[in-house]
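Working notes, structure below.
Right after this comes chain A.
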Amino acid sequence: MPHKIICTLAFLFTYHLGFSQSVLEETFFRSGKINVVVAVILVILVGLFFYLFRLNKKIDQLKK
Partner candidate 1 sequence: MMKNWWKFLAVILLTYVTLFSLLTPLVPGGLSVDINEIRKGNNTITFTGYNTHFLEDQSTLRGFISIGTQWIEGKILHVSDDAKFQFEVTLPDTLPSTQVAFYAYTPKDGAVYVSSAVGFNDIAIDETKKLPEIQTNIDKEEHQHWGFPFQPILFETIRNLMFHVPMWFTMFFLMGISLVASFKVLNGKWDKDIVAVASAKVGLVFCVLGLITGSIWARFTWGTWWTRDPQLNGAMIVFIVYAAYVLLRNSIEDEQKRARLSAVFNIFAFILMILLLMVMPRMVDTSLHPGKSGNPAFSKYDLDSSLRTVFYPAVVGWAMLGYWIYTIQKKFELLKQDNHAA
Partner candidate 2 sequence: MQKHWALFLWMLKLDFKSQQTIMGVLVFGLSSIYAAYLLNGEIQDGTFLLSYWSIAALFAGVHSIQKDQFNAHNGSGSLYYQLTSPRMFATVKSIYNGLFLSVLFLFQWFMLLFYFGNDWTEIPNAFTLFLAICLIGMAMGISLSFVSGIAQKTNQPGGITAILSFAVLIPVLYAAVALMKKEALADPGQQAQWGWLLIIMMNLLPFGLSNLLYPYLWRD
């Protein structure tokens, strides 16, 4: 089972590389590149939330 997942992922990844350039550019160059801003904000939000949730979990564990 893990092999299958790895193979699928590897396939998807390499498949993705082939035309990823054009897809990426099409997505992010649309309407004045506004999606770049969206991506940046999402990265910051997800990053900070992930960090804070992990911290919270660790604090809870220590309190027990």
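Criterion applied: all candidates are chains of the complex that A comes from, given by their letters.
By our rule, contacts are C-beta pairs under 8 Å (C-beta built on N, C-alpha and C of every residue); 3 or more make two chains touch, one makes a residue touch a chain; residues count from 1.
Worth saying up front: this structure is predicted, and the values here are computed from it rather than measured.
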Would you mind pointing out which option among 1 or 2 touches chain A in this complex? 1
In their shared complex, at which residues does chain A touch candidate 1? 24-25, 28-29, 31-34, 36-37, 39-41, 43-44, 47-48, 51-52, 55, 58-59, 62-63
